[in-house]
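A short worksheet on the structure shown next.
Only a single protein chain was left out; the remaining protein chains are all shown in position.
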Amino acid sequence: MLTNLRARAAASARTVIDVADGVRIGDVELTVIAGPCSVEGPQMLLETARAVKGAGAVMLRGGAFKPRTSPYSFQGLGTEALELLVIARAATGLPVVTEVLDTRHVELVAAHADMLQIGARNMQNFALLAEVGCTRMPVLLKRGQSASVSELLFAAEHLMSRGNLNVVLCERGIRTFETATRNTLDVSAVPVLKAETHLPVIVDPSHAGGRAALVAPLALAAVAAGADGIIVEVHPDPAAAWSDGEQSLTLDGFEDLMRRLAPVARAVGRDAPWSTRSVAPARGAMPCSA
Amino acid sequence: MLTNLRARAAASARTVIDVADGVRIGDVELTVIAGPCSVEGPQMLLETARAVKGAGAVMLRGGAFKPRTSPYSFQGLGTEALELLVIARAATGLPVVTEVLDTRHVELVAAHADMLQIGARNMQNFALLAEVGCTRMPVLLKRGQSASVSELLFAAEHLMSRGNLNVVLCERGIRTFETATRNTLDVSAVPVLKAETHLPVIVDPSHAGGRAALVAPLALAAVAAGADGIIVEVHPDPAAAWSDGEQSLTLDGFEDLMRRLAPVARAVGRDAPWSTRSVAPARGAMPCSA
Amino acid sequence: MLTNLRARAAASARTVIDVADGVRIGDVELTVIAGPCSVEGPQMLLETARAVKGAGAVMLRGGAFKPRTSPYSFQGLGTEALELLVIARAATGLPVVTEVLDTRHVELVAAHADMLQIGARNMQNFALLAEVGCTRMPVLLKRGQSASVSELLFAAEHLMSRGNLNVVLCERGIRTFETATRNTLDVSAVPVLKAETHLPVIVDPSHAGGRAALVAPLALAAVAAGADGIIVEVHPDPAAAWSDGEQSLTLDGFEDLMRRLAPVARAVGRDAPWSTRSVAPARGAMPCSA
Partner (left out) sequence: MLTNLRARAAASARTVIDVADGVRIGDVELTVIAGPCSVEGPQMLLETARAVKGAGAVMLRGGAFKPRTSPYSFQGLGTEALELLVIARAATGLPVVTEVLDTRHVELVAAHADMLQIGARNMQNFALLAEVGCTRMPVLLKRGQSASVSELLFAAEHLMSRGNLNVVLCERGIRTFETATRNTLDVSAVPVLKAETHLPVIVDPSHAGGRAALVAPLALAAVAAGADGIIVEVHPDPAAAWSDGEQSLTLDGFEDLMRRLAPVARAVGRDAPWSTRSVAPARGAMPCSA
């Protein structure tokens, strides 16, 4: 049934998505995207952006329009946040990904961001997929919390059938009976997707686990399973975060994650350029000499 | 946490939603909504509308904009379908409910329909909820396939916090491990919701079971559990339906359902005015005299 | 795949299981089994047995060996409870069903009970199924909390392939993401099983909902969907129960349930002999005259 999908064609070849400024998702280099759940103001955004860049992130995430279960929760700073993201990009050189929630905002968000995020709750918002599919912007398509792998590929097809082939898939945990974690990271989806599609696949360990202490082990697991990158929530002061504080890493926590991630990335044949420790490539013949 | 929600306030009192032309959802009379999955043309729509009215339905359903897993499936006739629904209403007197998928279509759909449907896939499309919440149109809010009861009430709150209090909740099956049915009807959600909220609760047995043979037993179960109504897919020729044929009742099948539904409705104290069979009311002392 | 199973053969014919003393499960008369979760002592057991019999139950349930998540919870009175069940049967005439947990106890439990229960946690305890299959005792086989319909039928086949054809299936709720109820009653399993097998199907609304307030609506839904009976937990003082108090009905609560159940049973063509209210049969031609 899935054989004729654009996401399937030539699954043996790998597609690399060229986001901006040299950031290429799906290449041998592991892609790390980091930043706050929500953009809360200029200072926290800049501080986070600089810190995550220093630790090795190559893209900045940050929510401007926030989908929230309750209408009384913080809904994001909207356009103001978009402008702050532009400033942070100018200051750090990090391309920016942010979520778009409404067909009427696609043009606005596209004018500010380098990559549009379709959130899990909107994975089957087909009007939004169609509108984003009509741009040529790189898209980060998150798997719905109860979407099957097949439905994720069909959602990608909604984008690709409109002409937008720049799709990156993101596993972020599925809903199961288990309540020990916010969601259940379906780490198997990584190799399944890598076999079923030529598109890059990244993982969001923050939403999957829902707790800061789980981010590192899940990120390592995702990379070991073959993910092309990770997207991580980081906040200068998680306890004071306006949203998702429980699952946000501190700046130090993110640096520690990056330190632990590099050897795992290399162990599965990935480049981890943020780390200068010399380690023999996982599949090379030569022992390390440093 | 949920205590301050508008959907919760005075849960002991029941809210009745006045749709149009005397159709009141949440009252003692059981509400039956029926019609085709998609509006496919004038003839099939009129034929279906007349038949379901004859059998006792008081509202007509029919998809104009269809959310479809695959972009290559039939996406609905759009505006043309809306106009056909208006014609069918004029011909039969049945108020019309149809789904709206896109914030930009809310005004258009509201101009044609009597009730707006938020589909399961869009239950957490908060931009759409906000836009629909800004109308005062009756809304049929379907539970997302992996939404908890709590999340459904919060979705209602997104509508109600904008001022639209005319919300009817709809259980339509949740996603579980079981593959013998399309979804798993969470019939418990009916009494749970009736205890948690003052809003009317109806059930969609067609999407829950996914097969015509399951529609009647699930509809009966829903009503026995306390549902205020059901919404059922009916098609003059299910085998030729452009969508959801497998779960659509034939016109005869719908009539048979209505015949079986009446005594169950009465057994739990509901009026079933389409049925003239005289049966003693379930909780009354007096035999019926009609 | 399932076509050759004994549980499938001649699914069009219905099998009636003759338990004892005229109790026949699967016949036109709805079967109501009731009693305490655990046998806690002679007095509470007798009091419950007499009350449920008075309200219309035709069999007594009561746990002697209890499967408990924690090893520090009450594990049942064991042999002593079996003897108390025998006394209660003698006093009331109600045949007894109780759970067997261990292959080494099958003979013992079979010597005291009229029907052996295989609990949800043991649905795929194949050693136990084999041992119970070697008796000819009626068996109440509960669906595992994450067992598919197909796996339930295969579990029945483990019993039937040993020669024990006296199998009654029991839907008791499955595990899903929803936490508003203890389990999610899969009411669709009733019509699905009725179509797939000739065996009787009953429903346990107590374990499904996990709360006393949900027992009646779920019992009514089960019967409306076609169940051949229900099995309900009842306790003279639920707040003081040693297990499952939260989901146990009081004696009055059970009587109320039976009063509400009768018209629903009749509405779907079942006999409800405990109720003397005269109501025309659901499929008869005659209006009621009372």
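Order as written gives the chain letters A, B and C; numbering starts at 1 within each chain.
In this section, a residue touches a chain if its C-beta (ideal position, glycine included) is under 8 Å from a C-beta of that chain, and two chains touch if they have at least 3 such contacts.
Keep in mind it's a predicted model, so treat the numbers as computed, not measured.
J.: Which of these touches the unseen chain: A:D186, A:E233 or A:E255?
T.: Only one listed residue reaches the unshown chain, and that is A:D186.
J.: Of A:V28, A:A213 or A:A240, which residue touches the hidden chain?
T.: A:A213
J.: In the full complex, which of B:T135, B:T176, B:T197 or B:S248 touches the chain missing from this view?
T.: The missing chain is touched by B:T176.
J.: Applying the definition given at the start, please give the residues of subunit A touching the unseen chain.
T.: Listed in rising order, the touching residues are 146, 148-150, 174, 176-181, 184-192, 195, 208-209, 213-214, 217-218, 220-226, 260, 263-264, 266-268, 277-280, 282, 287-290.
J.: Need a quick check: the contact residues on subunit B for the chain that isn't drawn.
T.: Within subunit B, the residues that touch the unshown chain are 146, 175-177, 179.
J.: Suppose we count only contacts with the excluded chain; which residues of subunit C make the list?
T.: Answer for subunit C: residues 67-72, 75, 101-105, 121-122, 124-128, 145-146, 151, 154, 157-158, 161-162, 175 touch the chain left out.
The rule is simple: only the chains that are shown with their structure count from here on.
J.: CA centre of subunit A versus CA centre of subunit C: separation in Å?
T.: Once rounded, the distance between the two centres reads 49 Å.
J.: Return the distance between the CA-based centres of subunit A and subunit B, expressed in whole Å.
T.: Their C-alpha centroids are separated by 37 Å.
J.: For subunit B, write out the residues touching at least two other chains, lowest number first.
T.: 146
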